[in-house]
Structure formats: C-alpha cells, structure tokens
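A single protein chain has been omitted; all remaining protein chains appear in their positions.
Moving on to chain A:
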C-alpha cells in the first residue's frame, strides 16, 4: 500500500508540476464564490429548475409500508454505520418504512453496482445510495428508475438525472463560513493563520479555500492569511508541513486550518508536540475519532464536519416524502422530522443544514 501511494505521488508530481491556478490565496480555485451572510441565515440561492430523474410507472405507495435498501460506499466503517443508524431512527419514527443497509466491504465501484443491480432484481420500493463514482453508478440507477424504483442519494452524488433527489450534507460556502467563524472566535478578528491542504488542485479543498477567502474578505477582513502548504493526504507530510509553519512564523502564527481529515489531526499533533497548545489554534475538517485526543486536552476546540446520523435520517424522510407525493419536482422544502424543514437547493438537492461543529461537549457522542 505504502509503495503504491508513494509511486502514485511520485509519478503525479513528476507529470503535472505545472499549473497552479492563482487566485490570491494558494490552493484556492478561480471559480465564482458565493459567501454566506456574516450573521447566519441562508444567503442567496439562485433558483434552478428540477434536474433530477423520475421513476417510470412507480406504484402509488402513498401512506403504505415501503421497503428501502441503503447501499453506502462501503459497509463496516464508523461513518456509514452512523448514516445507517440515522436511517433506522427515521424508519422507527415513521413506522411505515423498512430500511436494510448492505453494500461492498471496500469502496469499489464494481461491487457497489452489483449490489444495486441485485436489489433491483430482488424488487424494492426505493434505493438510497452514496456513490463511489458519480458517473459509473448512473447506468444502474437509471435502470432502477426505469423499473419504477425511487432513488435518493446522500453523502456522494451521482449525475442528477440518474436519481430523484440528493441530500447534500454541506455546501462549500457553508463549510467555509463555519471554518472561518470558528477560527475568528479563537484567534480574534486580527489573527494570522496558515492553511494545510492536500494539493492546490484537489477539487473539494480548492473550492473550500476559495469560499473561505471570499467569506473572510466579507466578514472578517482584519484576519491575515500567511501561507497555504500542500501535504497530499499524507500523515507524516502533514505533520512535517505543520511543524515547518510553526517554526517559520513563530509568534506571528495564531492559527492553522486543516483542510483534510488527515491534515487536521496531524496539525493538532504538530502543535501539541511544539508545546504551542493554546497559543496556536487548530480548526479543520476531520472525523471526531481522530480528533478526540486533541479536543480532550483542549488543544483543539472546534472540529467542523456534518452529522452523519442526521444525514441518514434525512435521506429516509426525503424518500418517504417522495413516495407520499409531499416532495415533487419543483418543490422548495421538505419536512424532515426532528431536523425540521430542509431547503431544496441546486434544482434537486436537499441541504442538510449548517455544518456540525464537534467540540468537547458533544464529541463523545460520535464514533466514526
């Protein structure tokens, strides 16, 4: 495995050491940004017509008991155990939904397709999925739609026309706002910070950084960006890069952003080992389990992500609403039990809500 990673890293570096899209911050892409308002609240959402698919000749099961299958990217990991738990909670609350979670034991596009295909043959009322690849999964999902099966995605989207709705756990500008607000709360509106990311061209990270830059300019203009460093998604490299930043800027450095679930704990470890806990804040995207040690020692106060239990919960509520006819193409919101009313965005996506910030008070409630 190590060899493989190394090889690919080496070859990748050799082949494409060329373009680094230059916005003002390194590591940001140059797509248009849409920073959220500083005070919370939704922000402007451009209306977009429904672009999801429609099952052909689906039986009318409104109000009747339906059986759903959930095919996550893979089974047996904490994250998707959490989404499956949320689905069971929703099924129990609704009382007229059965959900079975099954899928590949590795995040493998081929195995996932086979699972879905078998469920189509078996005959179910609805399929929930988290795609390992948005395009590869499309033919089998379209096959399901073609046989009158409802299809709803969560966590990882497919091509829009291959499913009806997608429950989007967090928008880029929402993550950016949570990250920057959390950092501002810790280092103040005149703090200086650096960013540890995967590579300058990794799509999600580049998007988040661009949105962070835009949101910061709008809402915390006094904060100062120092530098962005690349650390692949490599534990040792992330640690080394964070340590280099700490040494390079000394007292000037007030905070570090970790842009990947590897960079964030590695940055926290670097700050811990440098004895700078409390002097240098670490805010980042990461899973609770990786961050528990640092949160418990108060070295890290906020870990930004979303709540996967809520994500699974919402996916089942959305599917029920689709089957019951409460959520139709063109709809603008959907009722999702304890989560309240969720908004429709981007034509056929349902936004879970603001990102979830894990801190000392709640992190022990999560195991992924």
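Methods note: contacts are C-beta pairs under 8 Å (C-beta built on N, C-alpha and C of every residue); 3 or more make two chains touch, one makes a residue touch a chain; residues count from 1.
Heads up, the rule we're going with is that contacts and distances are computed from a predicted model.
Visitor: Going by UniProt, what is the name of the one chain that was not included in the view, given "1-acyl-sn-glycerol-3-phosphate acyltransferase", "Autoinducer 2 import system permease protein LsrD", "ABC transporter membrane subunit YdcU" or "Ligase-associated DNA damage response DEXH box helicase"?
Guide: Result for the unshown chain: "Autoinducer 2 import system permease protein LsrD".
Visitor: With the full complex in mind, choose from A:109, A:156, A:290 or A:354 the residue touching the hidden chain.
Guide: Of these options, the touching residue for the absent chain is A:109.
Visitor: Can you say which of A:63, A:123, A:148 or A:278 touches the chain missing from this structure?
Guide: A:123
Visitor: Taking the entire complex into account, which one of A:138, A:176, A:245 or A:357 touches the absent chain?
Guide: Checking each option in A:138, A:176, A:245 or A:357, the one touching the absent chain turns out to be A:138.
Visitor: Considering the whole complex, not just the chains shown, which residues of chain A touch the missing one?
Guide: 3-4, 6-8, 10-12, 14-16, 75-76, 100, 102-106, 108-110, 113-115, 117-119, 121-123, 133, 135-139, 202
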